[in-house]
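Note that this complex is displayed minus one protein chain, with the remaining chains in position.
Showing subunit A:
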Amino acid sequence: MTAGPARIARPANAIDQTRRMLSLVTYLKERPGARVADVARAFGVSEDELISDLDVLPLCGTSFRGGDLLDIDTDGEHIWWHNVDDVAEPLRLAADEATALLVAARAVATLPGLRESDRGALLRATAKLEAAAGEAAGASARLSVTFESEGGVFADVDRAISERRRLWIRYYSPARDELSDREIDPIRLVSIGHTYVEAWCRRSEARRTFRLDRVAEIKVLDEPSEPPEVELRDLSEGLVQPAAEDPEVVVEVGPGGRWVAEYYPHDSAEELPDGGLRISLRAPDPGSLRRLALRLGQDGRIVAPRELADSARDAARRALAAYDGLDADRERL
């Protein structure tokens, strides 16, 4: 199991830095002359961040003023601690630390389709961590996360990625309500609530993201997977990132349609006096939002573009006609 490159950028935080420096002294104690690059990687920080920690450490000490400051220095490549002392013992985990790791590990372990060897490693690590954390692990039961995934599809995608093979999928597009066949070169599996495969789509010659529960059929092909080198996106802002040049869609919803603002990335959501929202969003193909217009019913309406509002109205009228037809059939019987 490897984790991808996406890391969320956060402002430097004194608490996190203190925590890191406390672990750093323990780590350095066992490794005289440790390489800056290795230590930075082990601690999951950039070399610059590590160097800024190393600038602070010599100003810190175990005893009274003027006493035993940590004599830690670096030439930018290696790190030495000249007056190693015994203050640096591995520290117990805090409640939040135990919770953060345990909840995440338990969540990943429940992913349907995960390899049994990976699941086993997660469960063993979780059990050891619970034991080591002791009572600090208690609060972790108060948070839980479930990832949704299609186990069979997940396992095939996972195998295709590790064996570098192409996939054939029959994929459902909700916007067009149709299935289409395509060949894809998978790049990575991403779970954010639902699980997705990010891949190079040979048909559209572009990077696409496919939700696993919309894959109707899948086959691992014999051809090698050859996705072009693409820069992986940071997915923390969500999978769907509308482009600025996409046409604007304006939707007005009542209180019962406020969920639209949670499910659709949008430019703005303005409160309306009746407890509703005026939401403005972008879609590459506004026609794909006809489903939304139909779903909203009396809870909302499309304000713009006109064609979208018209097409929803037309679809509803045609649907109603089918009911009239059925009722007429019934009356004839």
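Keep in mind that, in the parts below, contacts are C-beta pairs under 8 Å (C-beta built on N, C-alpha and C of every residue); 3 or more make two chains touch, one makes a residue touch a chain; residues count from 1.
As a convention for this text, contacts and distances are computed from a predicted model.
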> One chain is missing here; what is its name in UniProt, given the choices "WYL domain-containing protein", "Lactate utilization protein C", "Nonribosomal peptide synthetase MxaA" or "Phosphocarrier protein"?
Replying inline: "WYL domain-containing protein"
> Which is it among A:190, A:220 or A:304 that touches the chain not included here?
Replying inline: A:190
> Which listed residue, A:36, A:60 or A:84, touches the chain dropped from view?
Replying inline: A:60
